[in-house]
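Before we start, here is the structure in question, set down as structure tokens.
Of the protein chains in this complex, all but one are displayed in their positions.
And then chain A:
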Amino acid sequence: MDPSVVEFLAEDQMVNIVPSFSCDRVFLICGEVGPFRAGLPVKVPIWLALNLRQRQKCRVLPPDWMNVEQLLQAKEEESQSRFFNKMPSEHYMVEGRLLLGIAAEDIPQADEIRTILKDIWDIRMSKLRSSIDAFIKTGGTHAKLDHLTDMEINSIRPLLPHALDEMFSLQRVVRTHIFLYISNIFLSRNNSSALLLHYFIIST
């Protein structure tokens, strides 16, 4: 998946805006938004909020989690823990990038928030890389990683599954070979049991 596809999915998250115009309810395929009353906060999808903001028709209210204190705490917890912590938003990176990119003036301490988000992203990515490495080295067959966001999963997507596929097919060769080797030992000693074993291998 392209990162822009993940961005598209994340744009459906809701955000509060204060419109500077009045308009009735608008009916859209994804649901209805509004009614807009100038000066009264209203909840809209991010994509609409950003479009209105670009046309100077509203002011964006930052999401609850987008403040320095809460993000600093999240960063602290993330660096302390060996595992992945739950992020305040499922698309923290995309939301942060979109809102801070277009509506930076509406968000207090935008530059600091941007830095902290980047820090959290880097910590989590390095954790992800080292856990993949440990997973491959130990030859595990399954792993459980909680609280990974879509963008993070997407960053390793074609590489990791394909590497696991290749590893599986290499391991399968070894396993089949051991079976056949055993059956050959039997073949040299006892014909009937070797045949039985052969059928067993073929049928399984």
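Some points to look at:
Everything that follows uses one rule, which is that contacts are C-beta pairs under 8 Å (C-beta built on N, C-alpha and C of every residue); 3 or more make two chains touch, one makes a residue touch a chain; residues count from 1.
The rule is simple: contacts and distances are computed from a predicted model.
As stated in its UniProt record, the chain not included in the shown complex is "DNA replication complex GINS protein PSF3", which appears among "DNA replication complex GINS protein PSF3", "Ribosomal protein S5 domain 2-like protein", "Nicastrin" or "YALI0D20944p".
Checked against the full complex, the candidates A:M14, A:A38, A:A143 or A:M167 give a single residue touching the omitted chain, namely A:M167.
Of the listed positions A:N16, A:Q109 or A:S155, the one in contact with the omitted chain in the full complex is A:S155.
Seen across the whole complex, the unshown chain contacts chain A at 2-4, 7, 47, 50-51, 54, 97-98, 101-102, 129, 132-133, 136-137, 139, 154-159, 162-163, 165-174, 176-178, 180-181, 184.
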